[in-house]
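Only a single protein chain was left out; the remaining protein chains are all shown in position.
Up next is subunit A:
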Amino acid sequence: MMHDLPHHPHPDPPPPAGEGRGGGVSGGACPLLAAHGLSLRYGAVPALDDVSLSIWPGEVVAIVGESGSGKTTLLRVLSGLLRPEAGEVLYRDPEGAAHSIHGMGEAALRRLHRSDWGFVHQNPRDGLRLGVSAGGNIGERLMATGARHYGCIRAAASDWLRRVEIDPARLDHLPRTFSGGMQQRLQIARTLVTHPRLVFMDEPTGGLDVSVQARLLDLIRGLVAELGLSVLLVTHDIAAARLLAHRMLVMRRGRVVESGLTDRVLDDPQHEYTQLLVASVLAA
């Protein structure tokens, strides 16, 4: 089976997360987001145990691992929704200034979430307003960032429906009349409409039929390339990581046990847990 690996946006691959003391600079660019020494436990459960990672502009990084390994927790800590017990997350804004995610106020963090960042939830119900039309769902972020022209908001929403392969005739329909796959595509449109620089995705294809998953992954891949997005993608699905990610991190019990370029990790896994993961996919 041949895979068409995503072309890495950086000529010099950045160092794997956690490596290199003065790391963070690669090929002259700075990481968009850099985390160091993140730890968080729930009672005796170490949900995160000394996790470090960086993501560069235009890069897709997949976080894989079994259920309960800490993937969602990591995404929530990186995006500022959860505070770690130890460690730090730095975000570099478009002007190049670095901000500590857990040091900035709630207002600044919210602004970041509705302008520079996007979050795609596994369950579209968590990311959509089900009682609001498709157009209103897409328009919300535009309005949150100051759009006040109804006609322009509609035009943008209509354009985004087309881009996520939903018939623009559904613009005024409620999302609860949409299929699961359509709802997920609507959630993606609603998130990307303001052209965020960094998108967090937690199992965006989870809970969908296999054929619908494949189509959605293709769509995400096209949009990521077109918009030059940086994406932190949490997934159970090794094939999704293979299709979308430049680099991947393998998590187990709150630790990153292996990380590197996707093809290297999948074709030549070093850690025995990764070997097991890859083998189980091949066997399936």
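Please note the rule applied: contacts are C-beta pairs under 8 Å (C-beta built on N, C-alpha and C of every residue); 3 or more make two chains touch, one makes a residue touch a chain; residues count from 1.
What we mean here is this: contacts and distances are computed from a predicted model.
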For the chain that's not shown, choose its UniProt protein name out of "Spermidine/putrescine import ATP-binding protein PotA", "ABC transporter permease", "Sarcosine oxidase, gamma subunit family" or "Alpha-D-ribose 1-methylphosphonate 5-phosphate C-P lyase".
"Alpha-D-ribose 1-methylphosphonate 5-phosphate C-P lyase"
Which of these touches the unseen chain: A:A44, A:A107, A:A169 or A:V210?
A:A107
One chain is left out of this view; which of A:P31, A:G135, A:P175 or A:G254 touches it in the full complex?
A:G135
Of A:D126, A:D159, A:D172 or A:D209, which one is in contact with the hidden chain?
A:D172
In the full complex, which residues of subunit A touch the absent chain?
106-107, 110, 114, 129, 132-133, 135-136, 139-141, 143-144, 148-151, 153, 172
